[in-house]
Structures are given as structure tokens and as C-alpha cells.
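Removed: one protein chain of the complex. Kept in place: all other protein chains.
Moving on, here comes subunit A:
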Amino acid sequence: MEYATIKELVSLAAAAETSIWQIVLQVEAEEEEVTESDVRKSMLTNLEVMKEAVDYGRQNNIQTGGGLVGDEALKLEKYFASTSEAEQNNIYNKIITYALATAEVNAGMGKIVAGPTAGASGIVPAVVLSIGEYNNLSDQKLVEALFTAAGLGYVVSKKATLAGAAGGCQAECGVGAAMAAGAAVELRGGSPQMAADAFAMALKNLLGLVCDPVAGLVEVPCVKRNAFAAAHAYTASTMALAGIESVIPADEVIMAMTEIGDQMPTCLKETSRGGLAVTPTALKIKADLQ
């Protein structure tokens, strides 16, 4: 069994009357010649790393290489503590806090799971862990959602790029949001097709996103962008669960992303020679750091 497109992934899952995660798990075990139980164990290790990063980032003011970020999740935690219970229980608030926490830990040379990249590593954990906590789901369920995310990202990596230097931030945070959206759908009980629609909608809305990091660091705008992209992923999953479909199929959105990435000027692809990176403030920050 194999899959090279989102459509194939959905068809395989639908034909077997199962979920995308099940197909992804099965193919991984076959390809790597290991047992499904071993694949689950490896992903559980990733889940543990994700949880630790979120916990650390929520509680600590983190020293980062450039010192441009580090206490955002902590600020949110403090702010929510002063708000109403309804506000504290709002899943979006959990999602943005967790995404910031992970992205800050990453910026501070902490341990994270790159997925699809280190710069976009806050999105998938934020969505998956928040939904898990909100609905009291087992680690096993969360591991399965990580398979959904990984399988969707795997298709992108076969067809396109996951590197900001090649495709801009749409290929990092855009794909991260799309992976998280698909995973969120399956975690919330949606069908494989709904997961594909959520993937497509999330990616569509982040097409064209450039990679213009200040002073070349994975801090500004990267850290806060993880929070926006995570909330964005959850929104896409909710729309898909309600039966809203993506007019453009997921595989075609990936094609569009590649084309846009090719057309995007090099100065906006992780070179720090355009966009936010050349604003007066960014240039001053860069000079001060050197």
C-alpha cells in the first residue's frame, strides 16, 4: 500500500472504512519494516517532547538567541488568570498559548519536535494537545492525530517543499496549519474527506505567506505566527466538520503553493533581504546584535 496524493490517502481510508491516521500508521510500519506498535511508541516519544515544551514555555520567561521574544505565553497565562471562567475555557485561548509556548522554547534552544519544521513547530502540538485536554482524550488518540498530521505533511514533502528558503513561510507555517487542521478533524470525529477539506482550506488561506525573519532569527515574526496559524487550523477544522468543503481540492492547493513559491522573489525566502527584515527597526536590531 502507498499514497502520493491527499486524494489517494482519503480513498484508501474511505475504502477501508477507517481514518487517515490508520493508513499512515500501516504504511509507515510496512515501509520501515517495523511493527505498528513500535511506530506508535516512537510517536508517543514525540508527543512527550511536545508536552514538555508546552509546559516549559507556559511557565518560563525564555532567553532566546536574539532576545526579541520569550515571555509571550507567560503573559497570556497571567492575563487569562485574571479573566472569567468562560474566557479561560475558550479553546482558542489554550491553542494560542500552547503554540507560543512551543515556538518560544524553540527560539531559546529548547527541545521541540520539528513538524513540519522547527520554525513551525508550535502549530500541530498546540492544536492536538488543546483538543486533547478540552475533551479528555487519551495519549493514544493524540498519537493517532499526529499520524494524520504526519501523513498529510508527507504528501506535501513528496510534491512540494517544506523549506522557507525554497517556498516561503506558506511552506512552513502554512503547511503546519494544514497538517494541524486535518489532524483536528480526525480528532474531533470527522471523516477523511473532511480532514482533506480542512487541510485544503487552511493551506489556501496562508498561500503567499513570505519568510522574512528579522536578523535571520527564528523569532520575529515566526513565534507569534505559530499562534495565528494554530488558531487558523482550528477554524478550518470546525468549518470542515460543519460540512463546508474546499472548492479547490487539497492536491491542487499544494500545486498552487509550489507555483507561488517558485514565483516568490528570493529576498522573501529566508534570506532576510526583504519585507519585515529590512524595516528600519529590523535593521537596527540586526546591527545591535552584531
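As a working rule, a residue touches a chain if its C-beta (ideal position, glycine included) is under 8 Å from a C-beta of that chain, and two chains touch if they have at least 3 such contacts; residues count from 1.
One rule holds in what follows: contacts and distances are computed from a predicted model.
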Absent chain [UniProt protein name; select from "Anti-sigma factor antagonist", "L-serine deaminase", "Ferrous iron transport protein B" or "Sugar ABC transporter substrate-binding protein"]: "L-serine deaminase"
Absent-chain contact - pick from A:T35, A:S157 or A:T279: A:S157
Residue among A:P116, A:G190 or A:G275 that touches the chain left out of view: A:P116
Of A:T45, A:Q59, A:T83 or A:T279, the one touching the omitted chain in the full complex: A:T45
Where the missing chain touches subunit A, by residue: 24, 28, 31-32, 42-43, 45-46, 49, 64-66, 105-119, 121, 124, 146-147, 149-151, 153-154, 157-158, 162-163, 165-166, 215-219, 289
